[in-house]
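Structure first, commentary second.
Apart from one protein chain that is not included, each protein chain of the complex appears where it belongs.
Moving on, here comes chain A:
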Amino acid sequence: MDFSGLIDNFGPLTVTGLAQGAIIALFALGYTLVYGVLRLINFAHSEVFLMGTYACLIVWGFFGLDQNSAAPGVGGMLLYLVIGLVVAIIASGVTALAVELVAYRPLRRRNAPPLAFLITAIGASLFISELTGVLTHRNQRGVPPIIQAKPLFTIGDTTVTNLQLLIILLALVMMFALDRFINGSRLGRGIRAVSQNPDSAALMGVNKSRVIALVFLLGGLMAGIAAVMYDLKIGVTRYDAGFLLGIDAFAAAVLGGIGNLRGALLGGLLLGVLQNYAAGLFGSQWLHAASFVLLVVILLFRPTGLLGESLGRARA
């Protein structure tokens, strides 16, 4: 074990871990939202994210930007960032809705058993991922440097860059907005009602199908934002990017308490930081192994996750 590797780099590892964790958290929201309402793990959510990572690359490509472009000025940066976010959100949202309409809704109409949903979820996930793989020849694609990482301020020996700050702030803001939406709006009340008891909600006049579609859409929106942040932070995407990060995001959702929005945020940030600490202490090859061992340990003591399952139980 390399204790000096962890201690000497503690600050920087924490900051980069938080940034990675923020992306995982936004991604995890999709799992948590759908689970909270349908008690279904939407494995195709990783491909909802994947579509976002490619959509913004494609639209940046229309502007003539590729991995070799020079970084744009501040105006261009903001413009491209907003355009990229909008397009990625649309792409991810549409993918999420399409998966719900094509893969899940027909099964729900026929009252299929839960296992059938699980298999279609995995099937939809593999189909989209492999299709992307074939279309891109399984090559990875570099991201244009929309945001040039620049040191913003320094705490002790830890430098925080503009990109890291943007990712973390954006995740927090989106989290807050989503939380307000679910707990404060009319549509949000519908979501909570279906989550608590679908049949009663339907009797009270809540359109269940519309609520379910809304939940998929919301998850897709968050995944779209996560996708743009991922592109900017990692700098590369490829057909299995969603699968890779999807495991982390799913774990984060479970860690925080699946079905619990704030839990997803906590779980994501925690997992991101823990992975970096594990990489510092044991070497990067233990990144996933160590963090997942810890996940199991935490679940042993808190089987419902750190904050418990609570999308439905949140106060009106």
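The working rule: a contact is a pair of C-beta atoms (placed from the backbone, for glycine too) under 8 Å apart; a residue touches a chain by one contact, two chains touch by 3 or more; residues count from 1.
Please note the rule applied: contacts and distances are computed from a predicted model.
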item	value
Chain left out of the displayed complex - its UniProt protein name, from "Dihydroorotase", "Branched-chain amino acid ABC transporter substrate-binding protein", "L-serine deaminase" or "Succinate dehydrogenase flavoprotein subunit"	"Branched-chain amino acid ABC transporter substrate-binding protein"
Candidates A:76, A:184, A:283 or A:303 - the one touching the absent chain	A:283
Touching residues (missing chain, whole complex) on chain A	5, 8-9, 12-13, 16-17, 19-20, 67-68, 137-142, 144-145, 149, 151, 233-236, 238, 240-241, 244-245, 275-276, 279-280, 283-285, 287-288
